[in-house]
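Missing here: one protein chain of the complex. Every other protein chain is in place.
Note that the chains are named A, B and C in the order they appear, and that numbering of residues resets to 1 at the start of each chain.
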Amino acid sequence: MDLHEYQGKQLFKQFGIPVSEGRLAATPEEARKAAEEIGGPVVVKAQVLTGGRGKAGGVKLADDPADAEQKAKEIIGLDIRGHVVEKVWIESASEIAKEYYLSITFDRGVKQPLFMFTTQGGVEIEEVAANDPDALVRLHVDPLEGFQPWIARRLVYGAGVEDAGEQKQIADIIGKLYRCFVESDAMLTEINPLIVTPEGEVKALDSKFTVDDSALYRHPDIAEFRDTSAADPLEAFAREKGVVYVKLDGDVGICGNGAGLSMSTVDVVVVAGGRPANFCDLGGGGNAEGVVDALEVITRDPQVKSVLFNIFGGITRGDEVARGILEALDRMSIAIPIVVRLDGTNAEEGRKILAEAAKSNLFVEPTMLEAAKKAVELAR
Amino acid sequence: MDLHEYQGKQLFKQFGIPVSEGRLAATPEEARKAAEEIGGPVVVKAQVLTGGRGKAGGVKLADDPADAEQKAKEIIGLDIRGHVVEKVWIESASEIAKEYYLSITFDRGVKQPLFMFTTQGGVEIEEVAANDPDALVRLHVDPLEGFQPWIARRLVYGAGVEDAGEQKQIADIIGKLYRCFVESDAMLTEINPLIVTPEGEVKALDSKFTVDDSALYRHPDIAEFRDTSAADPLEAFAREKGVVYVKLDGDVGICGNGAGLSMSTVDVVVVAGGRPANFCDLGGGGNAEGVVDALEVITRDPQVKSVLFNIFGGITRGDEVARGILEALDRMSIAIPIVVRLDGTNAEEGRKILAEAAKSNLFVEPTMLEAAKKAVELAR
Amino acid sequence: MAIIVDNDTKLVVQGLTGSEGRFHGLRNRAYGTNVVAGVTPGKGGQDVEGIPVFDTVADAVEDAGANTSLIFVPARFAPDAIYEAVDAGIKTVICITEHVPAHEMLRAYTYVRPKGVTLIGPNCPGVLSPGKANVGIIPAEVFQPGSIGLVSRSGTLTYQIGHEVAQRGLGNSTIVGIGGDPVVGSGFIDVLAKFEADPETKYVVLVGEIGGDEEEKAATWVSENMSKPVFSYIAGFSAPPGKTMGHAGAIISGSSGTAQAKKEALEAVGIKVGTTPTEVAELVAAAS
Partner (left out) sequence: MAIIVDNDTKLVVQGLTGSEGRFHGLRNRAYGTNVVAGVTPGKGGQDVEGIPVFDTVADAVEDAGANTSLIFVPARFAPDAIYEAVDAGIKTVICITEHVPAHEMLRAYTYVRPKGVTLIGPNCPGVLSPGKANVGIIPAEVFQPGSIGLVSRSGTLTYQIGHEVAQRGLGNSTIVGIGGDPVVGSGFIDVLAKFEADPETKYVVLVGEIGGDEEEKAATWVSENMSKPVFSYIAGFSAPPGKTMGHAGAIISGSSGTAQAKKEALEAVGIKVGTTPTEVAELVAAAS
């Protein structure tokens, strides 16, 4: 789960990483009030889960509360890369003497957390990595050794931070960021820029934060951060139903079990000349109820002209899926054709159940490819 | 550092391990008041850093506050294996249905913490280990793996605890005891007995607790537990001066640098026919001031008839030791003979300094054995 | 022979008395796997259709001789189950459980790795050596014995490929679902090395998917270490650019993680890549 800037900063603050004082605002009036409370010049920052806010006009400086209200008016409702700004973060404006970059990510390849730090912050970090790789210090952490002070020293001295006060503050932030990363079950925490003010104070001016969905059960406070408004309405409805669903642009609705097979089904529909309307994964243990939910989500999309079920049972059982499809047809009025391909655990029983139901808009095909072809044909 | 029962229980409580309600009392009156506050029958327990309290009459049941006062009167001042009882712990009396044993120790050999658990508690654990070794479940913990719930299950099921409520409570206590052990920097934590009440409640009825002296700097609360009154007055004075000192019974005062050499010096004095008055270790980096302190401690013992300095310099420098000895002779009036043997770092300078001082009660000998013989001879 | 599980497998199922543990444990036994024990704390002394249940894995090892563990416990107990199995001396641990927190698996992985234990999963379908042993949830009836080693990040996609292969009259030495979580006990390279060393395996099919750079690394490893022909299928050619892990993801791996990039990396070292499950099955069939 990705967090908004203001949510990540809230966690930073909990772990003692310095951030500016700020308030969240959903309306220009709230923005004005926030600026009044904070005092002095403020920055009005769009809270959207995508990059490129600055270039899109989503970050503006405001001299006073009236100006903050005006800037919030300009930003709220803005469409940034498909994300409509609903909230802005108002924070005390910082003077910036230097901009650094600091992050920890979960390196899946090496299977260790990876620190990255450079004094060339504020720009796209990919550019630094490409143009001046020596300026980007990378250091893995052995998760059993855990964070040790030398790690911070290697980063700080390695990147050539020269001021002793900065060295001390940054080393401290590095240690706290590691704790924040581990104890929040983060997959990524990034501070870009990590600024130094003219007075020599170091603080986090932005935050990127991704939390492991599997660990949310032990972080109820972070789980509440979930911004359902940020997602596509169909995807939000799917999430409510517990269905993994990504909206695409075509007309063939797709439902598979398992991410790999579902992805492959999307590919095969394209190979068969069709245009997938979505990616939908029943997951490992799909039962009849899950199938009903998935069909409800898929058929809510008015573009969908046919639905393809591609199920290879393991934990998922073919008979359960068949029962779910019939249950859905009973409950909802689904007029569009449904093509079903069943294999694996209890597939034969499933096919038998579907055959006995003898529904006119239900087509059972023997292979994935044939099922895809049929669904594409029926969508025309 | 060894903790008193009541101190260990205070730590147990902090980590959520159930103990009985109790109060500390230094006088019979305080004991009466404590019993009044607690209510009901209480146990009056001598707080001494030695075993065998029960057999020595240091633990007594009291039916009411007046009885508690009486029992405290009997216990306070009691001499238990050389330890005079100064304080008693008054705690709510527990009914005991079963007595178990649980401990974690720092296994120096395997270099891992070691859990030991048996349902045969309340007796000397050495007896269980000797007579019924299978009843004592032992399990090491990999310090990088840390405590995992299976460890508690192995102990609980391995020892044959059958009641599900007990299994659950004990597993919980095992996890908490591990945290207590690690986070308190303990070398030993022992609960004997860990009791089960007739109502099925499990709790720690006693505590043995040893904390790593080297880690006390980060546990100021535990460091304050230090009971200076419990020690021999000379040893307490030595501790105040920062000198490692153990009082023995003879007349040859001994001072070495390093525990091994100091111990060996004690041995050699015995081999030379003498009786060591003490073990005293200047430690690794003994400077002149440390030597003065050590001499002050050693010569406070009226039994001492001669003092033997056996110094082999490494970090310790012979010239520093020599200066310290002369400094001490200047400041204190020491009439008894001092035999000095110096070798190693700056030994020659040291011997020269001593020779130039030309004190009548100062004897420099070339070897450890000759120095020991001289000191023994001078003590006669 | 075969890899990871075979006729010498003596299986203990951690979580045998749960509904999934019971269903698949008994299915695995019905297939012919030697299921010697189950473990459920507090149910020691019971049995599941004749399979004795113990309180601890240590008991299952000592009393029933278990040498392989299959884990079916809920996510929050899975790391503990892995530690318990490994510390009890089990040398092959297969964890089916999904949604295990990544940081916990990271610690468990780092602890287990140097101990010479083969850990498969979590969030994987398990391992099947057709005709010998099935450990996990793979629907064994789809597969038949043969000489093709199959390794995959995806569960159901594995079945699809195996199914397509079987329909062409070919069979598998072993099918390994390594799982798609951020931290899995064994990666492509670990399994490829086992296939390379297994005399029964003549060809290998590697089934990857978008994201990360495991397939690219496997390609390099194959070109340097493998004598047996390798074929591949990658899922997700038509996937829209998914959520990225901030900016850092791409820098770390030095790869875009797209199906096309993986296909190119594999083909660059001579591995033929099919764009549908059917196509990869045809490629293997043509080579056999």
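As a convention for this text, contacts are C-beta pairs under 8 Å (C-beta built on N, C-alpha and C of every residue); 3 or more make two chains touch, one makes a residue touch a chain.
Computed from a prediction, not measured in an experiment: that's the story for all the values here.
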Partner chains on view for the chain not depicted: A, B
Of B:Glu21, B:Glu37, B:Glu95 or B:Glu124, the one touching the omitted chain in the full complex: B:Glu124
Residue of B:Pro276, B:Gly290 or B:Pro337 in touch with the missing chain, whole complex considered: B:Pro276
Hidden-chain contact residue, picked from the options B:Glu5, B:Glu69, B:Glu190 or B:Glu365: B:Glu190
Footprint left on chain B by the chain that the document does not show: 2, 51, 103, 105-109, 111-114, 116, 124-126, 129, 142-144, 182, 185, 187-188, 190, 192, 208, 210, 212-215, 217-218, 246, 248, 256-261, 263-264, 266-271, 276, 279, 284-285, 311-316, 343-345, 367-369
Where the unshown chain meets chain A, residue by residue: 142, 144-145, 148-150, 153-154, 157-158, 164, 167
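One rule holds for everything that comes next: only the chains that are shown with their structure count from here on.
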Distance in touch steps, counted as few as possible, from chain B out to chain C: 1
Most widely separated chain from chain C, with each centre as the mean of CA atoms: B
Distance between the centres, which are taken as Cα means, of chain C and chain B, whole angstrom: 54
Rounded Å distance, chain A centre to chain B centre (Cα mean): 56
Where chain A and chain C are represented by their mean Cα positions, the distance between them in whole Å: 27
Contacts with two or more other chains, residues of chain A listed in rising order: 144
Multi-chain contact residues (two or more partners), chain C: 111
